[in-house]
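So the structure is just underneath, and the comments pick up after that.
Yeah, one chain of the complex is gone here, protein chain that is, but the others are all in their spots.
And then chain A:
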Amino acid sequence: MALSLPSSAGTSAPKDPAARPDMSLRRKRTRHRWKVLAFLSPWLIGFSVFFGYPLIATVYFSFMHYNQIKSPTFVGLKNWKYVLEQMPLFGPALWNTIWLVVVMVALRVVFGLGIGLLVTKIKTGVGFFRTAFYLPYLAPPVAATVAFVFLLNPSTGPVDQVLGWLGIHGPTWFNDPHWAKPSLVLLSLWGIGDLMVIFMASLLDVPKEQYEAADLDGAGAWTKFRFVTWPSITPIVLFAVVTGVVQTMQYYTQALVAGKIASGVSIGPGSVVQPGYPDHSTLTVPQLVYQLGFQNFNTGAACVLSLVLFVIAMAVTLLLMRKGAGLIPAED
């Protein structure tokens, strides 16, 4: 169909009758666009207010000196240089965050899947075990962390006492820089209920006929898992890994509380919680962002750290979402 544009000099309706359906089509399209926009507007507004604006503001403030009292002033790359070159805590915080992302997420997924398999296979006491494994997830993070630190207290905690009866000289857990992060991982494995439920649902969703066919072919347990279970649950594994990575990138509460309680430092109205005890081993990037942004009011540096975290989280997510990562079925 030939398209004709209205004459630039024309002021009246187009003389060419063929142009009328075209105009009508355009009007329809415009109306459609407005409709789409109207339906999308709640999301667009939410996205703009809660993601777009904060992201733009974070980029903007990363180039400004701003103490949240006086007007921001442009300082170029000074904040970036400070964070990347002069701030000694940036390295340990980034390393700890990446360590937790790699170790905690991997172990949580493996453990969650293992528990999911267990509670779908057992024949007796199903309800009890499912409840028992899920309940710790319901414990408030602060309370759970405080309890864990007391349980693992090297001097008065029952865990080391029991280990002592067995002739094992237990570690000092949250008080040892080498054991503090593994202790946090233990805490996260204890609260595995969320992943257990997700994996349990996906495992129960695997068609039984496929297992029956595999049995007829004489497949063993591992072969069945590899060629029947795994292909069916990979989207759920992808979901667990991606959300795990994003959540662990934001790891804050448990690390802060564990460090504070284990350090024994008194926190009063005039004191400041120094995160990272012991020896910065539990310091994560989000804790550093809070410290810089809302304790030192160094907004520019805090924004730089946030952007670094954002870029890493995006990069890891995109990497995992690639088909080559093995978590998205090839036919999708």
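In this text, contacts are C-beta pairs under 8 Å (C-beta built on N, C-alpha and C of every residue); 3 or more make two chains touch, one makes a residue touch a chain; residues count from 1.
FYI, contacts and distances are computed from a predicted model.
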item: Candidate names "Coenzyme F420-reducing hydrogenase alpha subunit", "Translesion error-prone DNA polymerase V autoproteolytic subunit", "Probable sugar-binding periplasmic protein" or "Sulfurtransferase"; UniProt protein name, chain not shown; value: "Probable sugar-binding periplasmic protein"
item: Of A:T131, A:T223 or A:N296, the residue in touch with the unshown chain; value: A:N296
item: Contacting the left-out chain in the complete assembly, out of A:S24, A:N67, A:T131 or A:T223; value: A:N67
item: Residue among A:T172, A:S188, A:T229 or A:Q287 touching the omitted chain; value: A:T172
item: Missing-partner contacts on chain A, residue numbers; value: 29-30, 33, 37, 48, 52-53, 56-57, 60, 65-73, 75, 78-79, 82, 86-88, 153-156, 172, 175, 262-266, 268-272, 274, 277-280, 294-298, 301
